[in-house]
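Can you read through this structure? Questions will come right after.
Only one protein chain is missing from this complex, and each of the others stays in its spot.
On to chain A.
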Amino acid sequence: MSTATTLPASTPAATVGVRSWKTPIILMVLSLLGLAVFALGAPSNDVTFRLSDPGEAIVLPELVVSAPVVGWFTAVLMVAAAAWALMLTRSGRRVPVWVVAVFGLLFVIGFLTWVVGSANTPNVALYGLLSGSFALAIPLIFGSLSGVLCERSGVVNIAIEGQLLFGAFAAAVAGSLSGNAFVGLFAAAVAGAMVSLVLAVFSIKYIVNQVIVGVVLNVLVSGLTGFLFSTLLSSDAAKWNSPPSLPPIRIPLLADIPILGPILFNQSIVGYLMYIALAAVYIGLFHSKWGLRTRAVGEHPKAADTLGVNVNRTRFMNVLLAGVVAGVGGAFFTLVSVSAFNRDMTGGQGYIALAALILGRWNPLGALLAALLFGFATNLQYVLSLLGTAVPNQFLAMLPYIVTIFAVAGVVGKSRAPAASGVPYIKG
């Protein structure tokens, strides 16, 4: 009788993956560096990490460790991790992300212990290092969220830098003139949106290359604010450039949690706005109608169009919203960290935010983690130069950028941008 109705399940083609040696090689080089510097080159003294500010409600004891012990401990574990990664790759398997993460943590611990240990004063306030990192990360997170909103809808936003800078400038001027920090905050949002408006009009309506428009906008904002700073703002700094600052607001109980409490729950309004923006963008993007349409427009605009979604309007609104978010982030510079505007005071943070966006794989939470990493690298540089280490200052100043290059160049692996990001949509 016939058995013709069943199709034999033919086995799919065997997985012959292309082996990527990038990760194990980088890990191996870094672990050998660790072995040579952190372990063999370890200073013989103890290192003190202060965990809490003495003024806090709960004060943790100081952590005192021996530099050679920590150096050898981290170096050996790193070499082991690198060797394991090498073996995994040899047998054609992938190196899990957590291995890279643990490796990174070990490297940071080893590096910190070594560099602090060999400083003039082998004693560092860890809480200060972390809270400083977080403060530096706040504008980066706003910038990355701005990037997420734009790129998820299909517009590349190189102008984050310009949005941050113009936001900072507007906040300083409006805050000074009105004497009210909230007026400054509002002005910052409007200023960011104005930069976005230009970006949106040129890239969406006139289909100019989005990267070029973004770069030009950054140069334009830098020139404009620089000019006004050296003429108007310098002529009468008391009137034009002395904005009131937004003080930190301490949330009772939560702020008493050791280490994390003072960092997370003793923030200015801008810091709390960041939490709200982060949650709103994340939930909105993945669980709301607006988010579904935004992502569709950024992935396959034609499909969205055939289903009655207005592609260019969706993009336009998202770019404007992104400007508001980045503008508020810019206000952090002049209303929270420093109470005055200074020429080019954002200093490339917008580009770092862009890197955080890519490293965070266009996901708000990923961007948060990446921004924290970059904030940490930047603050580490400040703290270390104060301690007086053996490492030349110029090398420390490179630290955040070296971290950026390594991170984005893909220790973490290949990331996938929204398919239509940077591609203008032309009907028909």
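Methods note: contacts are C-beta pairs under 8 Å (C-beta built on N, C-alpha and C of every residue); 3 or more make two chains touch, one makes a residue touch a chain; residues count from 1.
We adopt the following convention: contacts and distances are computed from a predicted model.
Q: What is the missing chain called in its UniProt entry, if the choices are "Diguanylate cyclase", "ATP-binding cassette domain-containing protein", "Acyl-CoA dehydrogenase family protein" or "SigE family RNA polymerase sigma factor"?
A: "ATP-binding cassette domain-containing protein"
Q: Which residue from A:V59, A:L365, A:I405 or A:A419 sits in contact with the chain not drawn here?
A: A:A419
Q: If I consider the whole complex, including the chain that's not displayed, which of A:R90, A:K239 or A:H287 touches that chain?
A: Considering the complete complex, A:H287 is the one touching the chain left out.
Q: Spell out the interface residues on chain A facing the chain that's missing from view.
A: 1-4, 7-8, 10, 12-18, 20, 287-293, 295-296, 299-300, 302-309, 414, 419, 428
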